[in-house]
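Everything below concerns the one structure shown next.
For this view, one protein chain was removed and the others were kept in their places.
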Amino acid sequence: MLNTRTLMIVLAVAALAVAPAFIYPMLIVKLLCFAIFASAFNLMLGYTGLLSFGHAMFFGSAGYALGVTMKHLGWPPELGILAGVAVAALIGFLAGSVAIRRQGIYFAMITLAISQLIYFVAMQMEWTGRDDGFHGIPRGTLFGIIDLQDDMALYGLVAACFLLALFAIHRIVTSPFGQVLTAIRENEPRAISLGYDVDRYKVLAFTLSGALSGLAGALKALALSYESLNDLHWALSGEVVMMCILGGLGTLGGPVAGAFFVILLQNFLADKVGEWLSVIIGVVFLTCILAFRKGFVGEIGDWIEKMRARKGGFTAKQEGNR
Amino acid sequence: MTHILETVGLCKEFRGFRAVDDVSLRVREGDIHALIGPNGAGKTTVFNLLTKFLSPSAGRIVFDGRDITREKPAALARQGMVRSFQISATFPHLTVLENVRVALQRRHAPTYAFWLPGSVLSRLDARAMDLLEQVDMQDFAQTKAADLPYGRKRSVEIATTLAMEPRLMLLDEPTQGMGHEDVERVTQLIKRVSAGRTILMVEHNMKVVAGICDRISVLQRGALLAEGTYAEVSADPRVLEAYMGSETELEGAH
Amino acid sequence: MGETVLSLTGVNGWYGESHVLHGVDLSVRRGEVVSLIGRNGAGRTTILRAIMGLLDRREGRLEIRGQDMSTTPAYRIAKAGLGYCPEERGIFASLSCEENLLLPPVTRTDGGMAMSLDEIYAMFPNLKERAHSPGTRLSGGEQQMLAIARILRTGADILLLDEISEGLAPVIVQTLSRVIQDLKARGFTILMVEQNFRFAAPLADRFFIIEHGRVVEEIAQADLAARADDIRTYLGV
Amino acid sequence: MTEIFGVPAPVLYGQLLLGLVNGSFYALLSLGLSLIFGLLNIVNFAHGTMYMLGAFLAYLLLQPLGLGYWWAVLLVPLMAAGLGIVIERTILKRIYKLDHIYGLLVTFGLTMVIEGFVRVYFGVSGLRYAVPSSLQGMVDLGFMRLPIYRIWVIVAALGLCLITWLVIERTRLGATLRAGTENPSLVQAFGVNVPLLVTLVFGWGVGLAAFAGVLAAPLMQLTPQIGHSIIITVFGVVVIGGMGSILGSILTGLGLGLIEGLAKVYYPEASSTAIFVLMILVLLVRPHGLFGKQ
Partner (left out) sequence: DEDQVKIALMTDLAGATADYGGQGAIEAVKMAIEDFGGTLNGKPIHADFIDHQNKPDIAVTKAREAFDSGTDMVINLSNSAAALGVMEIAQSKDKVVVVTGAGSDRITGDACSPNAVHFAFNSYSLANSPVKALAANGVNNWYLIVSDFAYGLSVEAAVTGAIESSGGTLAGSVKHPAFMASDFSSYALQAISSGAQAIGLSNSSSDTTNSIRALKEFGLGGDQQMVAFTLLINEIHGLGLDQASGLLFADGFYWDRTEQTREWSKRFYERVGKMPNMVNAGDYSGTLHYLRAVEAAGTTDAKTVLAKMREMPINDMFAENGKIREDGMMVHDMYLVQVKTPEESQYDWDYLKVLETIPAEEAFLPLDQSKCSLVNKG
């Protein structure tokens, strides 16, 4: 098992290293940003079971935070990114504290409402540039040595952050905290009766997910030198849900695959199919939910398990032995 | 004799309907104390009040000398008052060992540490196995809780509850829905784990009550009807009429 | 004893992916009280649910009054005169006691078994008293009575009762025992699942012992004493 | 002229009345949403799309077929209900056993598809649907002149809400529905054709949304996006009122329309955020909504 995992990691790093030779680097940067975003979202839905329909609020706010600190305060990129993450984490904490009072679909609605609120506020603030967007964010010099104006340098930064974010998510999920989260997801009343203040754990999970989404948003704003209201819009929140579901919830690779798929689809189809884009994406999305409920990665995982089980001589789960 | 748990004039109204009416209950430290009574007498409601899943309309609850009327449920569990559920409550997709470990983790390992690897929890394994042995579940340590037979789930639940090192355990119908064999096992288990702690339980099975309970309180229509040892209570004609019925051979009911 | 009114032949049943019933064969004759006994999780509730068509998947043959109903959708099975009282009672919170009582549509009037509201209230006076309180405000015992009463109105003459003595005070269990005897006297056919063997023992004409999702033994009332040891090993009593 | 906080009283009354018109739409839509959520356990994200579709269907009846407004009032809800029934039978029934987030996601996908089609066939620049001649004109209410059509909107919407509410609370069918909301499989075991009931309820809910669309058609330029903002507001209404509470949806919908009307006079910039602030406040005080049960 460990070998396959190491192999996967090596493969992923290698793929990231050679990819810019074949694909337009800035497109990969965008893909990676959304992959981080979807993975961060997965931390909520996939591992905590809470559907947030307002995750764009983290993505967008972090972008604006990075923009303001770098453009107006002259902070270097590393601090700008940190500022983005911090702002997103703070929003995660505040929004989480409110939303956590309800569960399931209500949670989704409340997060949606909070993110709409933030959207409208951003829309009415002078300093965000409203719907004209926040322009002219400098890319700056990382740690005072690496000039990010160079696309490849920027790509390196984003790729490194991507790996780091995936590792962070893996670590969070398997950490002692992750264990408590699993328990809460499995049986919340029981977790309460064991003395866990479940709301606090959920808020922390929401905050962490927000912070990582913020990382994604900040990186994207840095890469594009630009931030817009679209990054706060509920449609983006819907899109990130879609990415996760398409790729496979509760797996590390799923959201990444889902994000790549959706962004590439949008990227390549839009100019070719024009008006039909939303129909096509909708149909693909519906088909996936109805036919491959576990997402690409989940279904492939199941299939591999099945093959392995067949090889190993198991035919089916043991049954009837109760 | 000290009382570990005391309620003073506890009341609970649901939109005008008094489910619990001025109940002053006293549970002595170290006892197995049973709460019995006809259906709808308010037993589960009392439990819910004690464990803060409901808040009382009036009255006070004192646990170990401290007023806990306004405490949050999780905080109460941390002080040693732990409830096990009427419906079997495990974490179905965790293994038996992990089930117990989650309970141990709260006291003995980090719980918010999202930056640590999961392997730090393995230092709880020995202790968890220890608890599993107490309920005779060591052989099932790696089984998923969902795959266990019903009675065994109860055992896991009790082991999990024990991991909390409770001073007072609240058991709501621990044998409900169990076959005879399991009833027997769980009864013995309760007896065994009662050493060094107090147990308050709701139970309809008179055999269990008669077998292991030191004291019994009888509720009826939300109010306390009688209290005493099994012999005292079962001799009370009001209890016979309201609860046990005409059959003198009590076990006959179950 | 009358003709066979309910029979299962080689019935398999599934919850999602998990295969729970493995070839159940049993039959019930008119006017009989039959009890399914077994350990927890043996599959007794599942058998009742299989009959009512409430499983995710069922295979095998189900006959009611000689008619093949193996592929009949769930909502039509009740119309063949079956009344189901589920293990969890299934009282509706948003309906008053009386609305709960009136909820199941009257499905058969020809058998003459349908009891009127008055008859039912005479049988369960508590329900009349609480007719207008929301269903789930009733006490456990009252809810259990309501669950049984509810299916007496519909004209169903084959009753499937799941653990009706469960979690009830001894005094109410005694009442229920009388109710069952009364129903039997009126000619109802009853298939009941009981954990509480002592409750079932004096009531049932026959017992099916269920283990691992199949019928492993059939014991008649008359043989009960003789087979006590067998039962003990099966049930661990 | 009397003024209320700096606003002339007649203007204020006028605004409140207009708020009530909007509130009727919210009530109609959130009622359908609640109904569907209650029995199907699905948060119908496509509800706004159905509203939009209702308006476009009305247009479609008029343009190629020449069937006017009153035909639309009659036929469009039926057509939409028919579409809803097809969707329920072919798509939604596959996801009932899953977590209810799937319902949200599937209907989100449906929104993309349906809206995409409307966009392809009708474009985005907006179509016009005229006020029917029988409802043209204004009534002088003293403090304002109100178009007759808006009065009809209030009457029709509230009438339909009332009928729906009566059916659910006062009839046997309603009792069966309520029971089905709690435990569909048991109701089925009692001999009720629950799948049919579910299908019909979805059809009814969608029909209500489409009816709202027909009512709205003469009031605005029809673009494929008209469902967007309203659905978010309606979600807010349902959360504030308490999900699944029929009466709650109706009352909250009306109330919210009034509050919005006030906001548009006193602080128009906040009119779009008022609902979200309100929602957060309500949830802090009453986590189950104003009319929700525990």
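Should a chain be cited, it is by its letter among A, B, C and D, assigned in written order, with residues numbered from 1 in that chain.
The rule is simple: contacts are C-beta pairs under 8 Å (C-beta built on N, C-alpha and C of every residue); 3 or more make two chains touch, one makes a residue touch a chain.
Everything numeric here is computed off the predicted structure, so don't read it as measured data.
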{"item": "Omitted chain's touching partners, listed by label", "value": "A, D"}
{"item": "Touching residue (missing chain; options D:I168, D:V201 or D:I230)", "value": "D:I230"}
{"item": "Residue of D:V124, D:L141, D:I163 or D:L284 in touch with the missing chain, whole complex considered", "value": "D:V124"}
{"item": "Residue in contact with the excluded chain [from A:R130, A:R171 or A:R200]", "value": "A:R130"}
{"item": "Residues of chain D in contact with the chain not shown", "value": "8, 10-11, 14-15, 18-19, 21-22, 119-120, 123-128, 130-131, 138, 144-145, 147, 149-150, 216, 219-221, 223, 225-226, 228-230, 261, 264-265, 268-269, 271-272"}
{"item": "Touch residues of chain A, complete complex, unshown partner", "value": "24, 26-27, 30, 120, 123-124, 129-133, 135-136, 220, 224-226, 228-231, 266-267, 270-271, 274-275, 277-278"}
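Methods note: only the chains that are shown with their structure count from here on.
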{"item": "Most distant chain from chain C, judged by the mean position of its C-alpha atoms", "value": "A"}
{"item": "Approximate Å spacing (C-alpha centroids) for the pair chain C, chain D", "value": "43"}
{"item": "Centroid spacing, where centroids are CA-atom means, of chain B and chain C in whole angstrom", "value": "31"}
{"item": "Junction residues of chain B - those touching two or more other chains", "value": "149"}
{"item": "Sequence positions of chain C contacting 2 or more other chains", "value": "41"}
{"item": "Sites on chain C touched by chain B in the complex", "value": "38-41, 137-144, 163, 166-174, 195-198, 235-237"}
{"item": "Touch list for chain C against partner chain D, complex", "value": "52-54, 56, 73-79, 84, 86, 90, 92-95, 99-100, 102-105, 107, 151, 154"}
{"item": "In the complex, chain D residues that touch chain A", "value": "37, 43, 91, 94-95, 98, 100-102, 104-106, 108-113, 115-117, 119-120, 232, 235-236, 238-239, 243, 269, 272-273, 275-277, 279-280, 283-284, 287"}
